[in-house]
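Here the complex is missing a single protein chain, while all its other protein chains stay put.
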Amino acid sequence: MDVLTSSKRIAVVGATGYAGGELCKLVAAHGGMQLASAMSARSEGGARVARTPGEVNVDAYTPELFAELDGVFVCAPHGASAPVVLAALEAGAAVVDLSADFRLSDPSVYESTYGLPHPAPELLSEAVYGLTEHARDAVAATRLVANPGCYPTSILLPLLPLFEHGLVSRESLIVADSKSGLSGAGKGASDRTHFGNVHENFLAYGVGTHRHTPEIHQHAGTDSIRFVPHLLPVERGILSTIYVQSAGGVDAEAIRSCLSERYADEPFVHVRRTGLPELKDVQRTNRCDMAVCDADGTVVIVSVLDNLLKGAAGQALQNMNLMLGLPEAEGVPCV
Amino acid sequence: MDVLTSSKRIAVVGATGYAGGELCKLVAAHGGMQLASAMSARSEGGARVARTPGEVNVDAYTPELFAELDGVFVCAPHGASAPVVLAALEAGAAVVDLSADFRLSDPSVYESTYGLPHPAPELLSEAVYGLTEHARDAVAATRLVANPGCYPTSILLPLLPLFEHGLVSRESLIVADSKSGLSGAGKGASDRTHFGNVHENFLAYGVGTHRHTPEIHQHAGTDSIRFVPHLLPVERGILSTIYVQSAGGVDAEAIRSCLSERYADEPFVHVRRTGLPELKDVQRTNRCDMAVCDADGTVVIVSVLDNLLKGAAGQALQNMNLMLGLPEAEGVPCV
Amino acid sequence: MDVLTSSKRIAVVGATGYAGGELCKLVAAHGGMQLASAMSARSEGGARVARTPGEVNVDAYTPELFAELDGVFVCAPHGASAPVVLAALEAGAAVVDLSADFRLSDPSVYESTYGLPHPAPELLSEAVYGLTEHARDAVAATRLVANPGCYPTSILLPLLPLFEHGLVSRESLIVADSKSGLSGAGKGASDRTHFGNVHENFLAYGVGTHRHTPEIHQHAGTDSIRFVPHLLPVERGILSTIYVQSAGGVDAEAIRSCLSERYADEPFVHVRRTGLPELKDVQRTNRCDMAVCDADGTVVIVSVLDNLLKGAAGQALQNMNLMLGLPEAEGVPCV
Partner (left out) sequence: MDVLTSSKRIAVVGATGYAGGELCKLVAAHGGMQLASAMSARSEGGARVARTPGEVNVDAYTPELFAELDGVFVCAPHGASAPVVLAALEAGAAVVDLSADFRLSDPSVYESTYGLPHPAPELLSEAVYGLTEHARDAVAATRLVANPGCYPTSILLPLLPLFEHGLVSRESLIVADSKSGLSGAGKGASDRTHFGNVHENFLAYGVGTHRHTPEIHQHAGTDSIRFVPHLLPVERGILSTIYVQSAGGVDAEAIRSCLSERYADEPFVHVRRTGLPELKDVQRTNRCDMAVCDADGTVVIVSVLDNLLKGAAGQALQNMNLMLGLPEAEGVPCV
């Protein structure tokens, strides 16, 4: 790892998980950043992010280092994240938090969703929800970004422009049927992540109860989205199939045009002219690809992204680049 | 294979495909049937259904044999199936056709869906759509059953009782988001079935154009169902996630009760009290398992079945049992 | 489950694991046995073997029931198995133990292999190693069978006849390169069984240290077999590739003939005339299929079996059938 004197000094907290591991690789290969430290509360002084040569070592959690850093990515579980965020902010670092701790603006919604009082409600007002393409200026101006969830990113990117242009009403019923690869369930060993329960299987879960539902509702500005997540026997990727009832006289082509124009200059959002996107199109990239179809008068939008990149580490790096004054796309994999 | 003098003599036409292969195994193990012939237009005189010892040999297509048979399962592509069906009926055999040729009552819908004129419109009036639990008496009384498609079976079994009892209106928008294993795409080698395009991938297809849509609409008695199929990287199984807007005052529990009562005595339909069904619960069985949940006021029904059994060969055997006066469940795998 | 007055009363101890679950299904469907009890030390009074309707409930471990039973299958970890075996034998039941506790005749080898003193050395002399096709009479005459390991079964079935007929010398170097599906690693959740570490991966393990090595060496009667196991990203099946240097003048065809004659009348061992066996040929059957090839003068034998059936529960049922005077193949899946 080159240590450039002018490069930004970065730490990743929670480096042994999937998103943290991706961030370590991205930062280590970034021309304008250096990976000053990869930390983990679980580290016992020498875990590696991966077993390959060249991978960084993971240190114990050492908040004393924050004072020397420009930016900190926090990849900790909800509840455990807020204290790390606080320490990093106090030390003067820019923070992108990948947990859910700062995604919901209302602490009472947080409490009912996550089952504990909000650990740092005083920070909620300055946290910016980092759906980058819809919050670029606010991200660049803040010191704390709440990085969006993987499912919400796949659903909000197609829906927000349609609401904004009135092509779809926030009052109408919308179905978001989402399917995610297993890395979304994390690296913890459990019955759910056991190979024998995932391979050659498929299931729905969290119907009506998944914690991403309030996040989707808040940032879409409507409760009328019905969200059901499913677990795919693949490692990486989310595909969301979104059914919308367009406003009078608006057809699939109008919706496609709206999305296509909105994202024409965005390197990480691609609205297809023909064909349907597949997980393989976006795995290991930071892109969200989408297509618009007509099904007997209902408009169906299919969106795909890599849950570890545009759904986590990749979008986080877009945000950190903006916060530190670097080009937004630097070091973010596109193809 | 025992040749019991009292057992029914059965042929499977199209024995080298997935559904035909399953039927050969089921018939060979059936206490009241004998597999008189496994035929294939593709056979060159000695193909095996599978490479294992004990499996039956597959003969060339020999309609002359039909006169000696009690029943014929036809597992041929649409269009190619009707002439086989005609030959078998003329020879006096009971016929279960697993193709789409007799599922649509209106030949003009068939032509617009399948791109060719209906090959035997004179038979449409007597063909019975064999969703067994909803057509038992008609199946027992006919000589020709059109075996339902795999996706329609997973969608109609949960929806029909709700329409009949008025718990869901046929006028309301319904979303049926379905996911199928690769065996639904058949044994033909193609880009779509290449391991490299299926493994670690997931995709939607046929949005607004899938040929099962008119079948679902006709047998549901409504065009208001939006159906989108997807391709899973698994071998067997379909999971359909169905979103319904129940009639005023009807909640998820009422819908669950309705389904639970309707199917209480059915060995092959299981309405769960708790938890959600997974593909693993029903693979290699003829069961359709379902569960009912509430998602912010919308009712979500998750149904699963094995596309090669309840979605094809297993339901076909239920139907043939009924047509030949045998116990409906005989030889049909339940657990 | 029918309770036939004449049927043998059977218990499965360790019913929540893979092999125990298979045994519960096989016994429940067996015409001459009834599943009197499925027990587990891990059960809290109501676990199910699987989530499907019709599956048996699993009770707490209740050795008091053994006195009413004809046979007990013990599917417990090594060390934990011996006390259960003792209790069942004292109660007068026939016992098939699927653990490693009685596979090694020398307690000092057991101690060095498994790291604990042998828990019941007094039983070692009467335990019969149940490689059924090579121990039929001894199995029928004993009250305690040590069911062979999955890897050893795949290696000993091809090798034993070659040693016996002198076609391969026990002094010559033999390589047994084996590959197993993940169910061989058990149902416990761990890093090794996490989907993310198995899917799209492959690895060797236990080189020179795997606990099946002493078992293979003892029952082959030679230390000259080099055994390396590998972990496949599949659920079920073992394939062993065995390299032997045949004695002077013996070619692959002679070796094939020897095996073919030895197993000609065996329903569960199939020596192929042409082609190579694959996992798919034997999954969900109790068969071991094998083929013999020449590679530049070295003879290569490829053998496959289902690790949960011929490698565990299926062979265990062959053995119990023999011990209880039932037909050996009854209830054992062959095709």
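Lettered A, B and C in written order, each chain numbered from 1.
By our rule, contacts are C-beta pairs under 8 Å (C-beta built on N, C-alpha and C of every residue); 3 or more make two chains touch, one makes a residue touch a chain.
Quick caveat, the model's predicted, so the values are computed rather than measured.
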Among B:V198, B:I238, B:I301 or B:L326, which residue is in contact with the omitted chain in the full complex? B:V198
Touching the missing chain, which residues of chain C? 173, 175, 177, 179, 197, 200-205, 207-208, 213, 223, 226-228, 230, 232-237, 239, 241, 243, 245, 276-280, 283, 293-296, 298, 300, 302
Identify the residues of chain B touching the omitted chain, counting contacts across the whole complex. 18, 182-183, 187, 189-191, 193-196, 198-200, 233-235
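Here is the rule we go by: only the chains that are shown with their structure count from here on.
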Do chain A and chain C, two copies of one chain sequence, contact each other through the same residue numbers, with over half in common, or through different ones? same
Using only the C-alpha atoms, find the rotation that maps chain B onto chain C and quote its angle between 0 and 180 degrees, to the nearest 5. 180
Quick check: how many Å separate the C-alpha centres of chain B and chain C? 37
Residue numbers in chain A touching 2 or more other chains? 200, 233-235
